[in-house]
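Note sheet for the following structure.
All protein chains of the complex are present and in place, except for one that has been dropped.
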Amino acid sequence: MDWQLLLGQATANGLVVGLLYLLMAVGFTLVFGVMRMVNFAHGEFYMLGAFAAYTLVVKLSLPFLLAVALSVVLAIVFGSLVEWLVLKPFRKDELNGMIATIGLAMILQNVALLTFGPDPVSLPPIATGASTVLGVTVANSRLYVVGFALAVLLLLYAFLRHSPVGRGLRAVVEDADIAAIHGVRARIYYPLGFGIGIGLAAIAGALMAPLFSVSPFMGQTPLLKAFMVVILGGLGSIPGAAVAGLCLGLLESYSTLFMSSSTADMLIFILVVVGMLAFPRGLIGRGEA
Amino acid sequence: MKAHAPQFLAAALLGGLALGASAQETLKIGALVTLSGPGAAWGQAMKNAAELAADKVNAAGGLDVAGRKYKVEIVAYDDKYQAGEAVTVANRLVFEDKVKYLIGPTGSAPTLAVQPITEKNQVLTSTLGFTNKALSPDKPFSFRPVITTYEIADPQIAWLVKQHGVKKAGGLFPNDESGQVIARDLEAAYKRAGGELSAKEFFERERVDFVPLLTRMLARGIDTIELDGNSPGTAGLIAKQARELGFKGKIVRTGGPATAEIVNVAGKEVSEGMMVHAVLDASQPAMQEYIASYTAKYKVAPNGFSPSYYDFTNMLFESMRRAGTVSDSAKVAQELGKLSNFEGVLGKLSWTGKESYGTDHQLAVPFYVAEIRNGVEVVRARCTVAEGCK
Partner (left out) sequence: MTTQVIESKLSPVASAPAPAQRRSPWLVPAALAALLLAAAPWMSGQFVLHLAILACINVVIVNGLSLIDRCGQLSFGHSAPVALGAYGSVLLASGTGLGPVVSTALAAIGVGLVSGLLGWVILRLRGVYFVLVTFAFAELVRLILLDAAPITGGANGIASIPPLQVAGLVFDTRERFYALALGAAIASVLLMVWLFRRPLGQALNAVAANPTLAESTGLSVLRLQIVGYMGGCMLAGIGGALTARYIGFISPESFNTGASVAFITMLVIGGRKSLYGPVLGALVLTPLPELFRGAVQTQHIFYGAALILILRFLPGGIAGLPRLLHKGVAK
């Protein structure tokens, strides 16, 4: 078989999946950076984003883009509320905060189970057919998703770099105490940081919803991937999470070409564990040890 | 009011007498099924089918065995498709609820885990699990009402290879006990039919992105994708993503009824022309009646495995009538094993399996190869375990 073509196809596949991991991981690391909390419920927010898109598109017949935008807004609001009402006592309390998010995850997943039932549901596709570029075939729906995801990332970048609120958020992630001295108010930034962090997860869920099916259990795997990406990229480092997310997507895609899926999974796990031990600050070196 | 009172009183008295005369006992039948997580669709179908059969018999005044009437009650618990949970549920059903007959378990692993308990306590089980270890001569109380890949693969694949020229097939399978068993059986069947299952990929059950695996598989030059072994939703996703990758060959599913869900997930365009294994022949009147009553009560179309359980529950009732007892499960099991050419909604049913498992506790149901046209199954060949597909 033509190896160049195969590699090209694998690269395209890997980049699409890598974008998903990127969105999940950046949100995850943002939450950690702001609140020093490992959010075990991150995957459930991904799932909720997907269900929000599903409900808006299938039950209310809204166009897809509008549904995604609405889902994100809803997610940010919901996330901020959750942080303020439930997680406030655990800010800065790493271990207990983690366990609290486990409890949160259990509640969210089972509420979804009660509301939607255990069977997967699907959305109508946003586009049909596929395009072939340079011999590599990518489904049109995936191309659209990549486009939207890139748009989201650009927005995020602009927000963090240029808006005063965004800069404040980055300051809190870098060093919360110094930020406080400069007048950055924790009361706003904690809920906001959490809201945006899980909002990114919700966007990922909403964007991926038409590609894969939507079920209350769909958040487990993205959570695990988010863990691995931030371990590689460094907890608390946004650029680290971004680069590591893409790398993981590509790595998975290439390794599946050469070996069976489960062997690939195992190797990647081992790599991640070794990577964490060798580079505690993350491969990019900007995380916190 | 006053004028009607004496009539009401009389009616009440008569009604009371009538009830008193046929003092109804309750017959509890347990359902050890998967109601959450993967496999929930099947577990739910099993429970619903049994309840439908119970409803029918109760509406006719109860199950009449040796002159006594019994109200049939289905007691269902969820085993979450996990062996450990299944054991706890089995403990509860056998020792607390004291049932002697079980619908289920749904999965192979839970079945193997609970069989030591059910066999020791003479409790009948009716597994959906495809593992060939579930039936054996030293498990006289274990039965299987659904046919497995082992029984249907050969005739169907032989027909597909002959009629449609399938040569090199590839399949994606979940990395669990059913997936592994089915992959093994399919490989053998393709070889015997003169074709080849040249690509087998296993994946973690929760996976939703199959593009990397499909890329790997398509690179081997297959002409057919085999969807058997996957849950209905997953099968739909695989088909959809394969077409998105530009796969132009055949897509078949030689086992596991799932057409409605596949069409739902993959869309009518992708599923057009798929050759699938079908258990229902919707043109038969008995089946139409079953579908109608199932849909009326549960508001969804019946899953392909549910008619097997509807028929099995009725066979159980018939065995109890012939044995003259509901409490002596050993006698009932014996009568059950002796039933042959039983009229069910699936057709004429008999037991088979001695060659493969050492005991005739596998239900031989007729089945079909169908083509999906515009989202609906159209029967193209009729098959039986004994005679193959025509």
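In this document, chain identifiers A and B correspond to the written order of the chains, with residue numbering beginning at 1 in each.
One rule holds for everything that comes next: a contact is a pair of C-beta atoms (placed from the backbone, for glycine too) under 8 Å apart; a residue touches a chain by one contact, two chains touch by 3 or more.
Just so you know, these numbers come straight off a predicted model, no measurement behind them.
Here the chain not displayed is in touch, across the complete complex, with A, B. Remark: the omitted chain is touched by one listed residue; of B:Q44, B:T118 or B:T131 this is B:T131. Touching the missing chain, out of B:A53, B:A109, B:L172 or B:V385, is residue B:A109.
From the options A:Q4, A:N110 or A:S131, the residue with contact to the unseen chain in the full assembly is A:N110.
The chain not displayed touches chain B at residues 35-36, 77-78, 80-84, 87-89, 91-92, 94-96, 108-109, 112-113, 116, 131, 133, 175-177, 179-180. Remark: the residues of chain A touching the chain excluded from display are 32, 38, 86, 89-90, 94-96, 98-100, 102-107, 109-111, 113-114, 220, 224, 227-228, 231, 235, 262-263, 265-266, 269-270, 272-273, 276-277, 280, 289.
To be clear about the criterion, only the chains that are shown with their structure count from here on.
Per the touch definition, chain A reaches chain B in the complex via residues 1, 6, 9-10, 13-14, 16-17, 113, 118-120, 122, 124-125, 128-130, 132, 137, 139-142, 211-213, 215, 217-218, 220-221, 252-253, 256-257, 260-262, 265. Residue ranges of chain B in contact with chain A, taken from their complex: 35-37, 40-41, 175, 201-204, 206-209, 211-213, 215-216, 219-221, 233, 236-237, 240-241, 244-246, 264-265, 267, 269.
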